[in-house]
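A single protein chain has been omitted from the complex, and every remaining protein chain is retained in its original position.
Now for chain A:
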Amino acid sequence: MASKNGIDRRDEDEVCPVCKSSRYLNPNMRFLINPECYHKMCESCVDRIFSSGPSSCPVAGCRKTLRKARFRAQTFEDIGVEREVDIRRRVMHILNRREEEFDSKRAYDDFLEQREEMIANLVHRTDVAKTEAQLQKYASVNIQSIRANQAIEEQEASSFAARMTQEQEEARLRRQAAREQLENERREMQAGREDMISRLAAGSSADAAAIAREGHKVLLKKSSARRSEEDRIRQKQAALRGSETKRGGSSLTTADTAGPSDGGLIKGLRRIKTPEPEKPYDPFMGYVPEKRDYYALQPSYPSTYLDRVKNDTRTAAGGYDLQEYYSRTLVEAFAGLGCFIGEEVAQREAATSGLGLKPAATTSAAMAAGDES
């Protein structure tokens, strides 16, 4: 009842179209609608008709079968708008492309118009079947991007809500601080005045003026000191706030992966390259030791010394793997076989001399070009 919209306040003489009881007789009457046919009826009618399972709408001429579970309170006064918003909710849920996903603003605008057109079709019941089919197709093809965009939207909404609550809290604190400060000031002023009066009462009449002047001066000084203090605090707060907003801003990401095809419904979508799936970390930069085909690792090598070890369960229990031993030995044995140091040196020398030659070549080419022209 005490929702954000508060309780309904409709005319006194509003009548339930089904049971004809009016608000005048039953002030607590609530009206419900069913998004199936949007016919309005009062709560007691809903209870009476639909408690025992689905039944047809009691409004004359409407043959729709309604269920009790789907009855809900009406948000908008205008039933047409209510229905439109319901349809819109469904369509927007599916066609939820974001502006970032489009090549140009124009393309995005075209998309918006197209969406609007589809909603209008559904609302005005023109081409319903075709539009529905389009929607279905789009939804099935683009299920991933729809999900992704929904997630982003949710994230945005929640971060916005968090920011709002934080701001409200800050404002409340500031308000409180201002009030306290005012109060302090007043109290100080009062105390100062009382102090002055007591000193005046104690002191001789000769220096009364001096005491009064002094008291006044102290008050002035205090207030100016307070001002500067206030300035400092404010500056600090402002700096803090600045850093906070910076942090808040960076947390929002708009990573998005659009599906390669969108069912052909929407044009002008930006081709977004899906990033390569991340590979496991490769410390040898593509160098695979096993690939060197100087040798092939056998499952076992006959050796009198090793055969004993192979069959001994105690070594296996300690984690000693004979396979590892084989591979290590073989790598060590063949290490350096693929390297030809002489060749590499020659290559390096050729590269450095080539670099030295290049500028000369280009200048001569440029000169030649100049001659030609």
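To be clear about the criterion, contacts are C-beta pairs under 8 Å (C-beta built on N, C-alpha and C of every residue); 3 or more make two chains touch, one makes a residue touch a chain; residues count from 1.
Keep this in mind: contacts and distances are computed from a predicted model.
The chain that is not shown carries the UniProt protein name "DNA 5'-3' helicase", picked from "RING-type E3 ubiquitin transferase", "Dolichol-phosphate mannosyltransferase subunit 1", "DNA 5'-3' helicase" or "Glutamyl-tRNA(Gln) amidotransferase subunit B, mitochondrial". Considering the whole complex, the residue from A:70, A:147 or A:175 that touches the absent chain is A:175. Within the full complex, the residue among A:47, A:100 or A:113 touching the omitted chain is A:113.
Annotation for chain A: contacts to the undisplayed chain at residues 4-9, 75-78, 80-81, 84-85, 88-89, 92, 105-106, 108-117, 120, 123, 157, 160-161, 164, 171, 174-175, 178, 182, 234.
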